[in-house]
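Showing just some of the chains, left in place.
Think of it as A and B in the order they're written, each chain with its own count starting at 1.
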Amino acid sequence: MVRMALIGAGFIGSVHAENLAAHPGVEFVGVYDVDAARSTDLATRNLTRAIDLDAAFAPSEVDAVLIASSTDTHADHLRRAATSGLAVLCEKPIDLDLHHAIDVVGEVGTTGRPMMVDFNRRFDRDYAELHHAVRAGEIGTVELVQMTTRGPVLPPLDYVAVSGGQMRDQTVHFFDLARWITGEDPVSVFAAGSVFTDPRMTELGDVDTSAVILRMPTGTLVQIDSTRRIGYGYDERIEVLGSTGMIEAGRQRVGSVTRYRAGSLVTDGMHPGWFERVAPTYRSALDHFVSALDSGTPIGPTLPEALAAQAIAEAATRSLRSGGPETITYPALSTATI
Amino acid sequence: MVRMALIGAGFIGSVHAENLAAHPGVEFVGVYDVDAARSTDLATRNLTRAIDLDAAFAPSEVDAVLIASSTDTHADHLRRAATSGLAVLCEKPIDLDLHHAIDVVGEVGTTGRPMMVDFNRRFDRDYAELHHAVRAGEIGTVELVQMTTRGPVLPPLDYVAVSGGQMRDQTVHFFDLARWITGEDPVSVFAAGSVFTDPRMTELGDVDTSAVILRMPTGTLVQIDSTRRIGYGYDERIEVLGSTGMIEAGRQRVGSVTRYRAGSLVTDGMHPGWFERVAPTYRSALDHFVSALDSGTPIGPTLPEALAAQAIAEAATRSLRSGGPETITYPALSTATI
């Protein structure tokens, strides 16, 4: 039984709260939020208590914290967890500023306590099957990867303004998946982007539609298209072409109903939003974290892995601006297993 | 908030226990089982108490009971719930013997308390969409229905021996769906069956493979194929052909991964067993029951509806033996909304 406290009672915090309450291996110690009313409400709905920050990090009561507060507080909470000797499951990113993030990881990485960044897509059932198949050599050497990540509607501009931009906010998940699936750190990135949704995106220095090519040391090429507003729902897919076969994690539909009409078949469409599509991954990620804590097996994605994905996003953002390919520079400590 | 007690701590009882514990609108009062150790264990795992039978039916503590005990006890528990003025969510069947079942329903039906039989497939996401579309007139008048229900392995023979046979145990779910989707009570049934799995099935007077045709009063034809051992997993599908279109609830696969090989594509297959396929329906059925209790809206499938499905199974069983079509006789009280 792992005693866990939750930091943050916003939307994603409430998702985590439900999973913490339902997990048979978790004793859900309590919720902290800067907004006390919000944490009380969330605690009540999940049969736990609202607690203060000290209680959330009290090593006598808590084994691990789940950090789901606003991005600008992640670094501080990570430091405090390290000081208290707690394990951590932290929402991405560690810090929007890569240099700050590197500093934090350098500091907290020495505690020896397991720390995991919640790149939850690694825990998607299909991506996990794909990863397993690729790493087991089922398709030989990976030669080409095609990834698609498309959101239904442009997020509110005030969110976009502090998100770090499309590469750091949206595509970064697929930078992590690309490393995880291929087992390689890309050496360079080319990114092309456009704005089709709202001209203010241009003022923000951001794009809503982009195409990215990563080059891996072995020559493997990775294409990623990312869009913010597709209208037809939330859409992800990955295909991996290897020397002896191809494997694809296809688009997912909400159901299996088909209408047969003259000249066309109409089937259930895509999930309406990202959350409906990836909801089960939060539970699976938590499950991995708890199981690994219990059994002492390795936890991941680790902080250095998260830094590596962030370093790619950084170079991709530079490429969007420079118009040319950019070399990716990894932090010195990014030596963790991919 | 509905206060609910659970009767039965076997496999399906444990499924219900988890859903009762997680449901935000349910106060999970306790679990009763003839095997006290089993109920204690299940109660512990779901943060509730093991209780005795009196407590399970105590109207001061309980609003509704969920009957998931062995089939031969359903009738008694229904009677006791009626006496105590409790609402009921009961696993099917009411009683394996149709005449006994009719008697029970006649007795308990006068309490005015909501009683529902857990024909859980009505709460399958795809079947619900299909039902809604058909009843909304999307495909005009229903002319032909094709249903498939296929299990992965022959159940243990000692289960089969007391199951009532394929029509009453397996196909009955689809008799209920046929009534529910078409809005009609079939007038006659023809059933043909064979034994391919184990010769002892013949000794039991049962079949493992069957094809059934129902005829509805308006001429609509319903085909149902039922098999006990297909090897490739658990397989259900329904298609409904109407005068202005066709709608299909297709086979479901466990994932969306495809391997591309020379000459063939290999995709994720079917669910391994019936439980994996229909697991979410138990939660949805409970949700319907609780919401309806809370809001006072009608609850279904009702006891008379369950009797109607059972009456069809009865005639189908006769047809398997006679080799000819059989007229279906409905109990006088089966006047409930389909």
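In the analysis below, a contact is a pair of C-beta atoms (placed from the backbone, for glycine too) under 8 Å apart; a residue touches a chain by one contact, two chains touch by 3 or more.
Note that the structure is predicted; figures quoted are calculated from it, not measured.
**Q** All chains are the same sequence, and 2 are placed; what is the full number of copies?
**A** This complex, considered in full, is made up of 4 identical copies.
The criterion applied here is as follows: only the chains that are shown with their structure count from here on.
**Q** Provide the C-alpha centroid distance between chain A and chain B, rounded to the nearest whole angstrom.
**A** For chain A versus chain B, the centre distance works out to 40 Å.
**Q** Could you pull out which chain A residues touch chain B in their complex?
**A** Of all residues in chain A, those touching chain B are 22, 24, 45, 47, 125-126, 129-130, 133, 138, 245-252, 254-261, 268.
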